[in-house]
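Dumping the structure here so I can ask a few things about it.
One protein chain is absent from this view; the other protein chains keep their places.
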Amino acid sequence: MKLNRKGLTAGLLASAAVAMLLSACSSSGSDEPAGTDSSTTSSTPGSTEPTSSSAPAEAACFSGNLTGEGSSAQKNAMETWISDYQDQCSGASIAYNPSGSGAGVTNFTGGQVNFAGSDSALNADKGEVAAAEKTCGSPALDLPMVTGPIALAYNLPGVDDLTLTPEVAFKIFNGDITKWNDPAIAAINSGVDLPSTDIKVFVRSDESGTTNNVEKYFAATVPSLFTTEPDKAWNLKAGEGKKGSDGVQQGIGGVEGGFGYVEWSFALDADLGVAKIDNGGGAVELTGDTVAKAVSTAKIVGTGDDLSLKLDYATKEAGAYPLILVTYEIVCSKYSDPKVGTAVKSFLTYAAGAGQDALADLGYAKLPADLLTKVNASVAKIS
Amino acid sequence: MSAPTVAASTSGPSFAAGNGRRKAKDNTATALVYSAFIVALIPLIWLLWTVVNRGYHGLFTSSWWTTDQRGITFRRDGGGMLHALVGTLEQVALCTVISVPIAVLVAVYLVEYASSRLSRVATFMVDILTGIPSIVAAMFVYAALITTGIVDKRAGWLVSLALVLLMIPVIVRTTEEMLKLVPNELREASYALGVPKWKTIIKIVLPTAFTGIITGIILGIARVAGETAPLIVLVGYTKETNYNLFEAFQGSLPGMILDQATNLGNKRYHFAADRLWGAALTLILLVMILNLIARLVARRSKISN
Partner (left out) sequence: MDNEVTRPGLRKVGGRAGNPYNPLIDPNTGVPVPDEPADALEQELAAIGAPRPVDTRVIGSTDPREMETGTAGEPPISGGGIHTTGSGGSGPGAGKRTPVRWGDRIFGWLTAGTGLLVIALVGLVAVFLVVRAIPGLADDKVNFLTSREWTVELDNLSFGIVDMLWTTVIVAVIAMVIAVPIAIGIALFITQYAPKRFAKPVAYIIDVLAAIPSIIYGIWGIYVLAPKLRPVREFLTNLDFIPLFKDEGIEDGTVFNAGVVLAIMILPIVTAISRDVFERTPRQNIEAAWALGATRWEMIRLSVLPYGRPGVVSGAMLGLGRALGETIAVMLILSKVGAGNAFSWSIFSGGETFASKIALNAPEFNDPKTTAPYIAAGLVLFVLTFAVNAAARWVVNRRKEFS
């Protein structure tokens, strides 16, 4: 007993001493990024984040709670919007749960959250439109808010410039092409020195809107090769499935020869190479402008204030990067609780207004101007 | 009576002849046991070093313990984990308060009233509970309470219910083992003195097994404090402090880890990674402190083994 008590005291004294030593090292947090930005494909400045992006445009701040749930692809955008909005509106509490588009829609139609973020619009065939209308007491609206480009990312030190066509990309994902210096890849990349490393493919293991859009892309561009129905689960042969975009991102970055599809911001953040895509109209690099151009080729298929889009993945328009996804905020056109309606309206007014400027920084793309005008018009009608 | 007559053994090695071989076995065993310890130490130290090294910075700022993550993004440093700590403490506390009485009583039933058929069924049931994955427990609570409409909104206390399913078998099994190890002479002596069974259990058996029971409870708490799956399904994560377990989204330490994990691989902004390891370190410290407290409490137990 005596020994134990002495030991205990000694231990406490020792930890206190260690604690004091260590506390000398740290200070309160600073606002600097880890390193300077040197990636050539990036358009993200590596400097300190501006402390206040912009004030919410015409924002009547609301006070109270707002909850949203859904797509993880727009998580970083949402996070930034929420924090910027809350900088200006201290009485507002907004929480967004990035558990996936499916969960978002389910919980929205189940009345658990005020709005949903989804990579695809409400699907009438699955009864989602009707269910949402029932819960809301009014029609539900799909409002595109974030354009998320999907990068075909690769990890080949020394290879800065890589072009891929839909056919070649498909064959890699299907396991038909297994080495980087395969003739099929070399044929479209003349002048680039491709190593003989194995291609290690990484894909998503969880259900994902990103996967869904990649599959829709292949279905549109190479329908003879991609013969299954596009859905949220990856159903091609090759590839290690990893959880979440961060799983894929770190998988690709962790092994030389890694390759996979992941949101642009994740590719940028991990300094991965981003391939150019050639749909037939020439190799297109992934930049904010090329993405905006692709979104402008999309058609609005929603009626009334609903703005669901049909994306043209097979577009051969020069300077349009075709592999994109658009995330919708799904809201009620008229909420049964007017306070919730005001809150949603206020927040989305900001997102569709000043919030769009923050997107380019984060690896997303702003909506094109004419679409944005329509979105703003629809938002203004929320009550 | 005569001494037992056993044939003098001519077969088998004598003590002297077997010495070298026995000693060799003994030395091998000692070497294996020591190396088992070292082999276990390696990942432990490595993991702890990773967590401490990458996570300790934040813990020494006062803001870590007093503020939440409101307004913090992966590009901003600062903020704290008060919301997460509050959430985890409340959820685990509620779970412990519900599970411990049930689990200890079940263990008592299984050991002291073991001959009844009900107890055999109960034992099998606890066996089944040991294997329930956390996600299935969470889905069960979701389907039983939310889908059926009994409960309207997801909230923190539902997580506690799911954790109860995970914690009970751990405590039952360890308590059962400890109760079995209480020497029967104690019980017998007590009965011989006319003490009723229930008093024997409460005043003699349970206190004797007390340290072991505490170990079981600690193991149970350690098991559930880091559970993430129920958090995914049963409550949303929010960055702001919510003291109300029964309403609205609530933060939690594993939830915060999951939230920051999205930006773990970010090479430009390391803030999310720092916070992730900091939250992990906080959770480990929390459980270790609970562990210490429980051991100190157990040491004061009047009857030691």
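Each chain gets a letter, A and B, in the order it is written, and its residues are counted from 1.
Rule of thumb we're sticking to: a contact is a pair of C-beta atoms (placed from the backbone, for glycine too) under 8 Å apart; a residue touches a chain by one contact, two chains touch by 3 or more.
The model shown is predicted, which means the values in this text are computed figures rather than measured ones.
Student: Quick one: say which of B:I72, B:I232, B:L245 or B:A272 touches the chain that got left out.
Tutor: Checking the options B:I72, B:I232, B:L245 or B:A272, the one contacting the hidden chain is B:I232.
Student: So which of A:T67, A:T80, A:S99 or A:S378 would be touching the chain we can't see?
Tutor: Residue touching the absent chain, from the options given: A:S99.
Student: So which of A:E207, A:E317 or A:D361 would be touching the chain we can't see?
Tutor: In the complete complex, the chain left out is touched by residue A:E207.
Student: With the missing chain put back, one of B:A93, B:V136 or B:V297 would touch it. Which one?
Tutor: With B:A93, B:V136 or B:V297 as choices, the missing chain is touched by B:V136.
Student: Against the chain that's been left off, what residues of chain B make contact? List them.
Tutor: Answer for chain B: residues 1-6, 8-9, 11-15, 18, 22-23, 25-26, 28-30, 32-37, 39-41, 43-44, 46-48, 50-51, 101-102, 105-106, 108-116, 118-119, 121-137, 139-140, 143-144, 165, 168-170, 172-174, 176-178, 180-181, 183-185, 187-189, 191-192, 196-199, 201-202, 212, 215, 218-219, 222-223, 225-229, 232-233, 253-254, 257-258, 261, 264, 276, 280, 283-284, 286-288, 291, 295, 305 touch the chain left out.
Student: Kindly note down the residues of chain A that lie in touch with the hidden chain.
Tutor: Touching the missing chain: residues 3-4, 7, 99-100, 102-103, 105-106, 126, 175, 198, 200, 203, 205-207, 229, 231-243, 247, 250-251, 254-255.
The rule is short, and it goes like this: only the chains that are shown with their structure count from here on.
Student: What whole-number Å value describes the gap between the mean CA coordinates of chain A and chain B?
Tutor: Taking the mean C-alpha position of each chain, the two centres sit 37 Å apart.
Student: Could you list, by residue number, the parts of chain A that touch chain B in their complex?
Tutor: Residue list for chain A touching chain B: 19, 22-23, 25-31, 33-35, 37, 44, 46, 49, 65, 67, 69, 72, 75-76, 79-80, 83, 86-87, 93, 95, 97-99, 112-113, 244-246, 249-250, 253, 266, 269-271.
Student: Spell out the residues on chain B that touch chain A in their complex, using ranges where they run on.
Tutor: 56-58, 60-61, 63, 70-79, 153-154, 232, 236-240, 248-249, 261-271
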